[in-house]
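Complex shown without one protein chain; remaining protein chains in place.
Up next is chain A:
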Amino acid sequence: MTVVLSARDLRRHYGGGERAVDGVDLDVMAGETVAVMGPSGCGKSTLLHLLGGLDRPSGGRIELHGRRIDNLGEKALARLRRTGIGFVFQSFHLLDELTAVENVEMPALLAGRSPRAARRRATELLDRVGLAGRAGALPSQLSGGQRQRVAVARALSNEPAVVLADEPTGNLDSAATLDVLRLFGSLHEAGQTLVIVTHDARIAATADRLLSMRDGVLIDETRLTGGTSGRLGSLVRLED
């Protein structure tokens, strides 16, 4: 198995002495789904931001396909975000004034694809997330679950090496959560590499590996091979 994304001694310290991420080592294999769990404020989002090139580490190194990305310039980082990485956020972060399909095609247009090719790809992706009929809808006309599916479609736009999702179901009711869950399941089956930060045991249960985080470090790793166990239940109880 090849390593897609790896971090060594990754650190992110804030001005006030806050060590949000404090020496994380991580390898994400191709086609693998990794879930990260941990109490609020333990540094999960910060870790994901570092891995996705949204934030810069204070120390350590990150490699994507064996190429260092922690020392890239602004422009190269932007290129990386639009081609190598797909991001899904808890609060969707769609542009309110663009329709679903326009939101989805944005990364493709940014990557310099022709408007026609970008539109074709976006339509395909909306179909894949089950929203073919809502291409022309504005985010305000979509339910939370639908918005998050649009956001997932957008993250997939440029066939990223890895999709990073930060509590993708955190703002959703349970029906919508199931929808998104199923979507991630199908992405996993299709061989997409995924890193998902979540509070939701059901999402965590679909993962190949479950990482627990505390105070900026990964404290535990559980390899899940099918079905959930009592262990997972205890992990879930760790957080409140």
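Note that contacts are C-beta pairs under 8 Å (C-beta built on N, C-alpha and C of every residue); 3 or more make two chains touch, one makes a residue touch a chain; residues count from 1.
Please note the rule applied: contacts and distances are computed from a predicted model.
S.K.: Can you tell which of "Putative ABC transport system permease protein", "Xanthine dehydrogenase family protein subunit M", "Electron transfer flavoprotein subunit beta" or "Sarcosine oxidase subunit delta" UniProt lists for the chain that's not drawn?
M.R.: Record says "Putative ABC transport system permease protein".
S.K.: Which one, A:24, A:106, A:125 or A:187, makes contact with the chain that was left out?
M.R.: The single option touching the absent chain is A:106.
S.K.: One chain isn't shown here. Among A:93, A:182 or A:214, which residue touches it?
M.R.: Answering carefully, the residue with contact to the hidden chain is A:93.
S.K.: Tell me which of A:58, A:83 or A:171 is the one touching the absent chain.
M.R.: A:83
S.K.: Could you please point out the chain A residues that touch the chain left off the display?
M.R.: Residue positions of chain A that touch the missing chain: 49, 52, 54-55, 74-75, 78-83, 87, 89, 93-98, 102, 106-115, 118, 154, 158.
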